[in-house]
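First up is the structure itself, then whatever we jot down about it.
One chain of protein is taken out of this complex; the other chains stay put.
Chain nomenclature is as follows: A and B, assigned in order of appearance, with residue numbering initiated at 1 for each chain independently.
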Amino acid sequence: MATSAFIPANTFLHRLDARSKLIALLTILAIAMILDHPVYILGLLGIVLFSWLAARLPLNFLGNIFKYFSGIALLIFCIQLFFYPGEIYLLHLSRPIPLIGFSGYISLEGVLYGLALILRLIVILTIAPLLVMTTPLSELMLALVKFKIPYRFAFILTTAMSLLPSIQNRAELIQQAQLCRGVADFEQGNLILRLRASASLLIPLILGAFRDSQTLEVAISSRAFGAPVQRTYLLETHLRPVDYSLIMASGLLLLFSLWIRWG
Amino acid sequence: MKDERSTTQNTIDQPSRRWDVKGRILGIPISLVVIWAALFVTASAIPALPVPGMGGVITINAIMTAISGVVLGPAAAVANMAGGIISMLLFPFGAFLGPLSFLTVTVGGLVSGLLLANRWKLAGVVELLVVATWFVNPDSWQTLMWIVPLPYTAVTLLVIFFPPLRHWARKQILSLDRVRIWPAMFLYVTVAHSAEFLTTNAMVNWMYDLSWQYWVPTWLYWVSVDTVIIVISTIIGVGVLTGLHRARLPHATEIYR
Partner (left out) sequence: MANKELIVVQDVCYTYPNGVEALRGVNLVINKGDFCAIVGQNGSGKTTLAKHFNGLLKPTQGNVWVEGYNTTQCRVSEMSRLVGYVFQNPDDMLFCSTVEEEIAFGLRMLRFTKEEINHRVENVLELLKLQGLRTQHPFALSLGDRQRVAVACVLSLAPEIFVFDEPTTGQDHLGALSIMSVIQELHTKGCTIVIITHDMRLVAEYASRVIVMNRGQSIIDAPPAVAFKNYNFLEELSLRPPQVTQLATLLGHDEHAILNTKDFCNWLSSRIKPNVQNQTSEA
């Protein structure tokens, strides 16, 4: 199986059942979208960051995420800062410029909403790593199966993951083979050339992989895929009281945020 | 899972021929769906184009999405979704739309795949749903915002709802006509890419409220990026489809021919 981003440790977060974590993730995601005031989302972000620290995940990952997305965060913020039609003026900058929709003022609402959006971005960016880094891939898969996603879909996920290393190897080989016949480097040259080079990678890659599909088909049917029996699992999981309380808390938090927004 | 068991009771003594049927997803062997998902993840790790002002990149999985429907039919949606979810699980750091990024590629594969399967009404419903999601957001009522989805969404709607064009494009793809497959592939790739692009736009607008002050000035850039992706995907799509045909490998056009 391909290497996941999982970081083994024995913390509270690591011990939680993958199902309850998944539910919490979806809840936080939903709440991040529902709420639009920076203070509330800051609270949400606080929960995420606290969990990050509690799970002893590397902080430089957070730094990298912030660095990588600082451009878009600034952009999102500036758009609200300058163009939000607020009523409480903080700062007078110039006369109104109707052409770009600028009122001449920076408003309190604009600042707040811009901050809310940045915080929302950070929550959305950090929530998936938080789950993936504290849960082994196999448990995540099992959680998906237990959520009654169609077994066939879970099968596709796991099998595709186990195929991944060989396909990645092949992609590398093909890139090398194309370099050897004069196709300019994939990382250099102008955009159009670079994309044209991707044809010389993708076509042999797809066709080569499809050529191997017969072998995979045999492997799949020899493992009696689709046999009509009740499946059992190598890994069994049980929800513990902690998990139930996490799910309960998620539900309450969701209701609470719905009430804040529309209540 | 329940109905699987209930059918078992009746068929348990019969030879297991029907497993073959079960080994398929929307008519496509499950092995191909698996392989496509793995290819998709691999392609997600290969950067292709920078995104202006965002520090992100468009990877060549944009090309994979654009051609997926033609290669796999509606099963492309399942394959792309699996690929998108795996990408999220393996590299959870790069996704701008967070855990929901897989939705965009799913929609892209779904619309063009349904079209290839001649389920144009369903394709139309999905496409209209995406367009509606985009237009319901107040951001899209702002100055000039309508030009953002216009160029390629118009083509997509035309391909779906204008019968002669729809029939013609489908016929050329299925018959692999040497010359006419090019414009037909262009149309199919446009359908897939525009559906993906508009889904992304709609999600970005709902999540981050990017107003016309961002979209309108960068409009020309996005249109050119889309054009480049569509053109390259057309080239690759024709290459892949004729290659699959010539090498006698299984793919969707065989099923719907």
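We adopt the following convention: contacts are C-beta pairs under 8 Å (C-beta built on N, C-alpha and C of every residue); 3 or more make two chains touch, one makes a residue touch a chain.
Values in this document were obtained by computation on a predicted structure and should not be read as measured data.
K.L.:
Quick one: say which of A:43, A:71, A:101 or A:208 touches the chain that got left out.
P.N.:
A:208
K.L.:
Given the full complex, what residues of chain B touch the hidden partner chain?
P.N.:
Chain B touches the chain not shown through residues 238-239, 242-243, 246-247.
K.L.:
Since one chain isn't shown, list which residues of chain A touch it in the complete complex.
P.N.:
170, 173-174, 176-185, 188, 199-200, 203-204, 207-208, 211
What we mean here is this: only the chains that are shown with their structure count from here on.
K.L.:
I'd like the Å distance between the centres of chain A and chain B, where a centre is the mean of that chain's Cα atoms.
P.N.:
20
K.L.:
Any idea which chain B residues touch chain A in the complex?
P.N.:
Result: residues 1, 4-5, 7-8, 11-12, 16, 19-20, 22-23, 25, 29-35, 37-39, 41-43, 45-46, 48-49, 53-56, 60, 63-64, 71, 78-79, 82-83, 85-86, 88-100, 142-143, 206-214, 228-229, 232, 235-236, 239-240, 243-244, 247, 249-251 of chain B touch chain A.
K.L.:
If you look only at chain A, which of its residues touch chain B in the complex?
P.N.:
For chain A paired with chain B, touching residues are 2-5, 25-26, 29, 33, 61, 64-65, 68-72, 75-76, 79-80, 82-83, 100-101, 113, 117, 120-121, 124-125, 127-129, 131-133, 137, 140, 148, 151-153, 155-157, 159-161, 163-164, 167-168, 171, 186, 191-192, 194-196, 198-199, 201-203, 205-207, 209-214, 216-217, 220-221, 224-230.
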